[in-house]
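Single-structure report; data block below.
The complex is shown incomplete by one protein chain, all other protein chains being positioned as in the whole.
Just so it is clear, A and B label the chains in written order, and each chain counts residues from 1 on its own.
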Amino acid sequence: MSDAFDNFLPGGKANVETTVLGADEIILNMGPQHPSTHGVLRVKLRLDGEKVVGSECVIGYLHRGVEKIAEHRSYQQFAPYVDRMDYVAAVSNGLGYCEAVEKLMGVEAPPRARVIRTILTELQRIASHLFWLGTHALDIGALTPLFYCLREREEILKIFEKYCGARLTTHAFRIGGLQYEAYDELEKDTERFCRGFDKRVDEYEALLTENRIWVGRTKGIGILNAADAIAMGVTGPVLRASGVQWDIRKAMPYAAYDQYEFSIPTGKNGDTYDRYLVRLEEMRQSRKICLQAIENIPSGPILGKVGKVLKPPPGEVYHAIEAPKGELGYYIVSDGTTQPYRVRIRPPSLVNLEALDQMIRGHLVADVVAVIGTLDIVLGEVDR
Amino acid sequence: MTDSEEKQPTRPPQADKPGETPAAPSGAAPEKPQAGGEEKPAAPAPPAPAKPATPAAPAASGAVPPKPPAPGAPAAAKPAGPPPPPKEPPLKPAPLENDLVKRYKARFGGAILEAWLDRKQAILVTTPDRLLEIAQYTRDEEKFDYLVDLTAVDWPKREKRFDLVLILYSFPKNERLRIKVLLADGEPVSSVESVWPTANWLEREIYDMFGIVFEGHSNLKRLLLPEEWQGYPLRKDYDILQQDEDWIRENLGIESGQ
Partner (left out) sequence: MDLHALLPFLFPVLFALVIVAVLPLIAGYIVLVERKVMADMQVRLGPMRVGPHGLLQPIADAVKLLLKEDIIPESADKLVFWGAPLISVTAAMLALAALPIGPFFQIADLNIGMLFILGISSLGIFGIVLGGWASNSHYSLMGALRSAAQLVSYETSAGMAIVGALLLAGTLSTRGIVQAQADDGVWFIFAAPVGFFIYLVASIAETNRAPFDMPEAESELVAGYMTEYSGFRWALYFLAEYTNMVVVASIAATLFLGGWMRPFANTRVFNVLDYFPLLLMLWIAGYCWRRTPKQPVFVQKVFMAAVGVLCLILAAVITLPVIAPQGSLLAAAKPGIHGAFWFLFKVGAYIYVFMWLRFTFPRYRFDQLMRLGWQFLVPLSIANVMGIAIGLTLHRQLGWPAVPALLLGIALTLGAAWYLISVGEKHEPAIVGEEGEGAADA
């Protein structure tokens, strides 16, 4: 164990730097079992009294070897595995994977499938952000928003259950389109949800946005400026809150996003408060997209021309989507057989987590929890 | 909630979905939906030595016909197709020669082995010796400031068995680029962490899974697996079934039922 600490700093032995009071630094372990680390994440903090001087993340507790498994499964067989990575937003994972394989195969999902995919993915984005908001507020001490957010999320999960039978790991899409036709009430349910949702977001804002304590706990905490964000490869709401207005849905549209009008919220300072505002606004924008989409779902087939056996021609492809957590990318190499040769999943949470060290330097231990929460990581995705 | 003042990527008029074609950054050609169209006529003509779009596609795919792409002529004889039917080329890696590739070749000469266009995505294949320079050039001159992903693929039957793949994106140009580095087993390669700090964990993961050593990395140790793990799981010769049987035999003393 001591070897681990010895190698804590780059270049070998732990240099105990002198601190403000001339005392030793202490190393505090936020162990894998911790109420606030959103999964099995271990963070070793180097502290000067209460201030964080450095940190190191130890991950891999949830590593399941998904990329290795992919090489032994056929393309369709692998699709359910993908849901289990970011298990909070399973539909997005499925969308990315199916679209990547479709690109590899050279087929396109029919328009109806694309629109329904968009609707479900945006609902999933709202659900993921709701879950994030509830747990983040809980970490900071606000006990009530969690239950309100979960109440809304429950509506979305009911829609998913009616659509594909599962709430969490949905496996909603198939390569080439959809397997299940949209059920009769899908438009009505979505519309009813969206109609009431704006007021709910106003409720959350009323509870938190102007709250002095909330602002005090989140403003100026975990600042990441734009240049650092790009250098660290951070994506998603974290990048947008740092001031970079970039969203894959606008930059390289996929599914049916180019048909709809929505804006991309950006922040100014790149602190926790801005990330909170950005995600709230994203929920509103997702609602807008859903409302536009359900007005006009084209009719037609839901599955493109793919055979039962998928044998993409040899080659490789990289396809990325804007998952709720950031840029989720799939790099798939095919050798012409029914099983992929290599599937690489680019997890947004892993790359975002890398920025944690930089963001918590100089803050207090109590802020570490807030910053981990604001990065919105899911360990299933970090470790795969 | 203001829009950003800085870093507003100048977005070219919306390319359609697979918009990652490295269109001429000289900004000349308007992005047309069928960006592949520009490449198609280009494809057969320039790579004089190469037969167009061959499934003997070397670095890009490495399907059954092995033989790695020794710089120069790709091996297999191919029915030298006249202008291939419009449907096919997007699905087969096609050699690529556009301004971007020309600039790289002009600057790095022999280090750039090949350039491919596969599924409308540009791939540059290089040798590892000048990787750091190429990386710096790519970030500074070509403005690919965002390292999207860094990964590796194992082709055990090739002499240079690993493909180190860097997927890059440029905010100002809204383009993607893939750089592949061919590595042999045991050959160290320089780390690009100093160019893109993202590479820190990504390279650790590659070291963890493949055993590729990165020189100049600040903290090269295993990322996902425990530190005392033996073996590199994502290599093709790492058999998970075998691993399971070994473990059961050692620790439980019985034969695995699988």
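In the analysis below, a contact is a pair of C-beta atoms (placed from the backbone, for glycine too) under 8 Å apart; a residue touches a chain by one contact, two chains touch by 3 or more.
Since the model is a prediction, treat every value here as computed from it, not as a measurement.
S.K.: Taking the complete complex into account, tell me which visible chains touch the one left out.
M.R.: A
S.K.: Looking at the whole complex, which of A:74, A:169, A:211 or A:259 touches the chain that is not displayed?
M.R.: Per the contact definition at the top, the residue touching the missing chain is A:211.
S.K.: Going by the touch rule given at the top, which residues of chain A touch the chain that is not shown?
M.R.: Chain A touches the missing chain through residues 20-21, 28, 30, 34-36, 48-51, 137, 139-144, 146-148, 151, 207-208, 211, 213-214, 216-217, 219-221, 223, 361-367, 369.
Here, only the chains that are shown with their structure count from here on.
S.K.: Would you tell me which residues of chain B are touching chain A in their complex?
M.R.: 1-9, 11, 14-20, 55, 57, 60-64, 87, 90-93, 118-119, 121, 123, 145-149, 151, 153-154, 165, 167, 171, 174, 176, 178, 196-198, 200-202, 209, 218-219, 221-227, 233-234, 236, 238, 240
S.K.: Of all residues in chain A, which touch chain B in the complex?
M.R.: 4, 7, 10-11, 59-60, 63, 65, 67-68, 71, 103-106, 226, 230-233, 243-246, 250-254, 258, 265-268, 277-278, 281, 312-318, 320, 327, 329, 331, 333-336, 341-342, 344, 346, 350-351, 353-354, 383-384
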